[in-house]
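As you look at this complex, bear in mind that one protein chain is not there, while each of the others sits in place.
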Amino acid sequence: MGLTIGVDIGGTKIAAGVVDEEGAILNTFTVPTPATAEAIVDAIASAVEGAREGHEIEAVGIGAAGYVDDKRATVLFAPNIDWRHEPLKDKVEQRVGLPVVVENDANAAAWGEYRFGAGKGHDDVICITLGTGLGGGIIIGNKLRRGRFGVAAEFGHIRVVPDGLLCGCGSQGCWEQYASGRALVRYARQRAAATPENAVLLLSLGDGTTEGIQGKHVSEAARQGDPVAVDSFRELARWAGAGLADLASLFDPSAFIVGGGVSDEGELVLDPIRKSFRRWLIGGAWRPHAQVLAAQLGGKAGLVGAADLARQG
Amino acid sequence: MGLTIGVDIGGTKIAAGVVDEEGAILNTFTVPTPATAEAIVDAIASAVEGAREGHEIEAVGIGAAGYVDDKRATVLFAPNIDWRHEPLKDKVEQRVGLPVVVENDANAAAWGEYRFGAGKGHDDVICITLGTGLGGGIIIGNKLRRGRFGVAAEFGHIRVVPDGLLCGCGSQGCWEQYASGRALVRYARQRAAATPENAVLLLSLGDGTTEGIQGKHVSEAARQGDPVAVDSFRELARWAGAGLADLASLFDPSAFIVGGGVSDEGELVLDPIRKSFRRWLIGGAWRPHAQVLAAQLGGKAGLVGAADLARQG
Amino acid sequence: MGLTIGVDIGGTKIAAGVVDEEGAILNTFTVPTPATAEAIVDAIASAVEGAREGHEIEAVGIGAAGYVDDKRATVLFAPNIDWRHEPLKDKVEQRVGLPVVVENDANAAAWGEYRFGAGKGHDDVICITLGTGLGGGIIIGNKLRRGRFGVAAEFGHIRVVPDGLLCGCGSQGCWEQYASGRALVRYARQRAAATPENAVLLLSLGDGTTEGIQGKHVSEAARQGDPVAVDSFRELARWAGAGLADLASLFDPSAFIVGGGVSDEGELVLDPIRKSFRRWLIGGAWRPHAQVLAAQLGGKAGLVGAADLARQG
Partner (left out) sequence: MGLTIGVDIGGTKIAAGVVDEEGAILNTFTVPTPATAEAIVDAIASAVEGAREGHEIEAVGIGAAGYVDDKRATVLFAPNIDWRHEPLKDKVEQRVGLPVVVENDANAAAWGEYRFGAGKGHDDVICITLGTGLGGGIIIGNKLRRGRFGVAAEFGHIRVVPDGLLCGCGSQGCWEQYASGRALVRYARQRAAATPENAVLLLSLGDGTTEGIQGKHVSEAARQGDPVAVDSFRELARWAGAGLADLASLFDPSAFIVGGGVSDEGELVLDPIRKSFRRWLIGGAWRPHAQVLAAQLGGKAGLVGAADLARQG
């Protein structure tokens, strides 16, 4: 099979990209993300049409946040869009006249990294995506594992603290409340409020208030050694690494891939995650250790992965 | 392939059984478990020879507690026997002259239930074994998933309470400290010490002291409605169900199978586990729910599963 | 000394009451709570003048939510009113021409219960107030203990869950997130969402949605045996009782008094609190146990207590 299109539905824009068999993106087309569920279908179709121009396309893969059913056709539930049992595959196929595969966006990103990024050469890989929240994907035996009903790999919502922080999902103590971009900002704000003298640089990057601290400020300040910012990354890494140790007990992969916006900081965050992983790995002296690798495709992993999943059919 | 032998290495005895293609046990032979690693190899060979008598056997499967490598040949580490990188497959093959497969005992039990017990007809099943500790096995896509290095499905050692109870593995807050036979006894003893007036029956079943409370007493007392015993099962079920909810987020199986000695109590423990599972399942309104089933093979699951894994080769 | 006035500053109204030496309220006057800090001083003065009419008053006691300094003159910080280092004593004295004492509202309520309510006859009493949040007061050796700087007894903000629920105070895992009216509603909503079939009555009392569940619905439903409502009270009691056990380890009082709106439900909440207290009390077999008593003055404890503290000078 030749070229396919991957679609990434983000909070502000929808990107469609033509992807070849090597994972290279030949063309992209972007439209703003509309507010309503119906308009989003239109927007997806527009993006696909825009990207398609001049290319022979065989199928379309769409990465969407939310639960996608086992037929990869229906979005059962989406956290940010008003989709409830939305037959996205059918709707988009009618518009674009191509076979469509719908996949959870974190699954798509995991597949992208497995095929063309940090996961190449591994048969069993677990990906985690540290973005605003925490998502992930499972590759076992060279296959994306979606569970019986299609909704596996919801890493962000395993409970790591009983009676812990309230999560948007309605539960408490979910991993993504402790290891995600949002958690990073919370760590920084709390620490800056308690000990502002250790956050002078961090506070200066925003508007001077703790509430004004943004994720980009924490990254920038950490690179420059701001104590509160560095400690905030370390706290995030403590939780990320401990969670990976749990995943190692469960899945025993040969590699973990850490992606998402937070991972853009590279070793600033990877190195403490590795240390924490090792600290908490059970039976570490008696078992081979999985590698903890940085993702390589950045924000394009989802689009490329979705396109490739469409190619696989 | 015809008949194979499964071997179950327990704390007090080693059982070998001839198993046919339908999972039926045709003959068993049992020897006491010796103290040293070397003597255990002898004992395994004796048990196999004893069971083999009069049967045409094609292979042997051994279920052993501990980490078993990806070649299913070497026990990397065993918690109760002094095995460290023990080449068990080679040693037993030399003694019995048959192909040998070594498998983690909880994996073997999971496979047994999947093939011939509660898991029949499911493609994706997660088994947990609530024995003295907590073990488990993963079947995805009709295959036992052992991880890249062979040591997946160590369910008992995922961290459910940060800074929690000390575990024999050296870590803290491991699931098996909260959901296992040992945990059940601890719950009962602590509650009986705090409110002995609610444990009159429970205490009467043992020697009258809280330290004298054993697992069988808790089961017996719970069946008769002793408040402390009932509450102890409920506490175990709270943790077991919450953990299953996490596993659903990760694996999304169509069924969970709950086995091990604790599960012998049937609905007394299954019913509250189901309730807790439902209480903690993330996104429960938007996703199909896995069934939570009682294991059907009892203590024979491991032997039958090991034999069948040997048959599969 | 004869009559004094107690002032209770609530979220919607400010009540002033003339109180005699026996704790009886002879007259009350109520005004709405204005929005700004300055207008509140006017409103307090109006309420005092209204209540004073026809009585010979010797002093005024004001109960205010927030940190009150060791001179009982300045509100250092108030959570709901824009008071920061507010010299409330001076401002009100200038308006009403009477000596004024300012006290933390939970301290005032504790004192009221100690003097005229459930605490009569005890020398060492700890009061907790389960209202929207959780407050309290400490009486040791027949004196209200305010700490060196005036801000003791902030019970609601001791950490009972590391990395726990976010609190309005900026910290995490504070006791009041687990034992308060707000916590009760959260418990009920979460449980009703997970198992609506167990909350049929509870849901019917509101608008049918989980978000529509209010505290009064939980109380009403619990009285009628709704499973989710009863379980929600039990969960609150688990945390309340465990916290009292900690306070017993620290203060070893002869009695705990439980007040606040949640305690209006009487034994529905007191009984499980006592059980949980006993469950978690350390060394319970070797030490006398404090009583856990229901408050007797209801919503008037703060007003009466503030008036009496003003009398004591």
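Order of writing sets the labels: A, B and C. Residues in every chain begin at 1.
Everything that follows uses one rule, which is that a contact is a pair of C-beta atoms (placed from the backbone, for glycine too) under 8 Å apart; a residue touches a chain by one contact, two chains touch by 3 or more.
Note that the coordinates shown come from a computational prediction; the quantities given were computed from them, not determined experimentally.
Engineer: Any idea which of C:152, C:166 or C:201 touches the chain not displayed?
Structural biologist: Of the listed residues, the one touching the omitted chain is C:152.
Engineer: In the full complex, which of C:140, C:166 or C:201 touches the chain missing from this view?
Structural biologist: C:140
Engineer: For review purposes, identify every residue of subunit A that touches the missing chain, sorted by number.
Structural biologist: Subunit A touches the missing chain through residues 162-163, 191, 193-195, 275, 278-281, 284-285.
Engineer: Suppose we count only contacts with the excluded chain; which residues of subunit B make the list?
Structural biologist: 161-166, 170-173, 178, 190, 193
Engineer: Extract the touching residues of subunit C with respect to the undisplayed chain.
Structural biologist: With respect to the unshown chain, the touching residues of subunit C are 67, 76-77, 84, 122-124, 138, 140-141, 143, 145-155, 157-162, 169-171, 174, 242, 245-247, 249-254, 280, 282-283, 285-288, 290.
Convention: only the chains that are shown with their structure count from here on.
Engineer: Average the C-alpha coordinates of each chain, average all protein C-alpha coordinates together, and give the chain whose average is closest to the overall one.
Structural biologist: Chain closest to the assembly's C-alpha mean: A.
Engineer: Counting contact pairs per chain pair, which pair wins?
Structural biologist: More C-beta pairs are in contact between A-B than between any other chains.
Engineer: Among the chains, which one keeps its Cα centre farthest from the Cα centre of subunit C?
Structural biologist: Farthest by centroid: B.
Engineer: With chain centres taken as the means of their Cα atoms, state the distance from subunit A to subunit C in Å.
Structural biologist: Comparing mean C-alpha positions, subunit C is 45 Å from subunit A.
Engineer: Can you give the whole-Å distance between the Cα centres of subunit B and subunit C?
Structural biologist: Spacing between the chain centres: roughly 50 Å.
Engineer: In whole angstrom, how far does the Cα centroid of subunit A sit from the Cα centroid of subunit B?
Structural biologist: That pair's centroid distance is 34 Å.
Engineer: For subunit A, give me the residues that contact two or more of the other chains.
Structural biologist: 161-162, 170-171 - these are the residues of subunit A that touch more than one other chain.
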